[in-house]
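Every protein chain of the complex appears in place save one, which is left out.
Right after this comes chain A.
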Amino acid sequence: MAEATRIRTKAEEALANHFAALASDDAAAEIRNAAFDAFLEKGLPHRRVEDWKYTDLRALVRDVPAPAQPAAFDASRDALARADVFAPLAPARIVFVNGFFVPSLSDTKGIEGDVEFVSLNRFLADGGSFLSRSQLDASESPILALNGAFVRDGAALRIREDAKVARPLEIVSVFAGSEPGLQTMRHQVMVGKGAEVTILQTFSGPDGVAYHTNVVSEVQVEAQAVVRWIVAQEEGDCAIHLNLLVPRLADDVTFDPFTLASGSLVSRNEVRLSFDAEGSSASLRGATVAKGKQLIDNTLVVDHAVPNCASREQFNSAIDGEAHGVFQGKIIVRKHAQKTDGKMMSRALLLSEEAEFANKPELEIFADDVVCGHGATCGQIDEEMLFFLRSRGLDKREAERLLIQAFLSEVVAEIGDEAVAECLDERIRRALGAPASVTVGEAT
């Protein structure tokens, strides 16, 4: 086969070497091998692979570091101190450092009655298996394939039926140390019937270290459950971040994922959501702040396989410097998915001469009784709005910052939880270079 003889890139070679060096004695060895074979068959995705047209990993990923080792406690604690996006909410925390669960830094007090948690490591050791075997095929997703091959740990969570989890639950992933490493996590979350929960996911790491993060979260949401899934991605400025969220929704579920992406050199936030039963709704939203030479990619596949579901997709991106922003959103409405309601909007602000944005909102519709639409815009800050603020005495920089802030906050406000929104707004202000203490109100 032509593919088999393809010359591997340096990064693919490194991955093969790292994989060969992994101990193959764990229970999941068979799955690992199958996953890595699936990866090798296609290699790193490149621009001729339609889903990766704008995020050419073959060109962007030069090298892949060896799997990271667990960090020392002090280093872990210091690294964790920076991952404080949601600190005001005082969430319960499940902490991973370099991809390994660290019980001594975690805190699940007060939610034990509602949430069952074991680390994936334990879960697998006790004979549990990956959910993915019945969900997504590794050959369809290079992120999943690599994850399957290299995963060591993660969170296996079960939210009990009808539990109303009062304290938000945060899954924190930090990278510690000055040597690059590859951290790979797999989270498996079951949300029981009628449960309500807010799950936060935070990523943080040091600038200047070319570490890699690969995380796959599989979420099974049972009937009538209400889930907010909030991601704050603040990886270090040399990091490669690959994140795949695979939710499956039963009937009458509300599932609202949000992604704030401001960190990493290259990041791909991919959501593949499928409606498995009727009456559910999902709102997928995100705010992106990119600068320097960053590439931030938000890719969604929303699969309406059954009738009477609604989805909203709304992503706003502010791209500065020489950064690239990518939005790819695909709404699929299958043959019998009548009464589907889907609306997708992607808006981008280009803030500098070199900034680039690629928008690909797709509709793929096989049912007739549907209302689906998408919109996409791309442009710069409205001169008239700028003029208005400047005529009120703001300098240009401050006026621009306010407008960008307002543009991004518009999506954040849609989350519908003020406390969470406030945490995210604060981080957006920081990412835009405003002093942390200055709020919009005070600036005017």
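Please note the rule applied: a contact is a pair of C-beta atoms (placed from the backbone, for glycine too) under 8 Å apart; a residue touches a chain by one contact, two chains touch by 3 or more; residues count from 1.
Heads up, the rule we're going with is that contacts and distances are computed from a predicted model.
Visitor: One chain isn't displayed here; going by UniProt, is it "Sarcosine oxidase subunit delta", "Secreted protein", "Iron-regulated ABC transporter membrane component SufB" or "L-lactate dehydrogenase complex protein LldF"?
Guide: Checked against "Sarcosine oxidase subunit delta", "Secreted protein", "Iron-regulated ABC transporter membrane component SufB" or "L-lactate dehydrogenase complex protein LldF": the hidden chain maps to "Iron-regulated ABC transporter membrane component SufB".
Visitor: Among A:V85, A:V102, A:I143 or A:A355, which one touches the chain that has been omitted from the display?
Guide: Spelled out, the listed residue whose C-beta touches the missing chain is A:A355.
Visitor: Which candidate, A:G208, A:G375 or A:G416, sits in contact with the chain we can't see?
Guide: Answer from the full complex: A:G375 touches the omitted chain.
Visitor: For chain A, which residues lie in contact with the unshown chain of the complex?
Guide: Per the touch rule, chain A residues meeting the hidden chain are 50, 335, 338, 348, 350-380.
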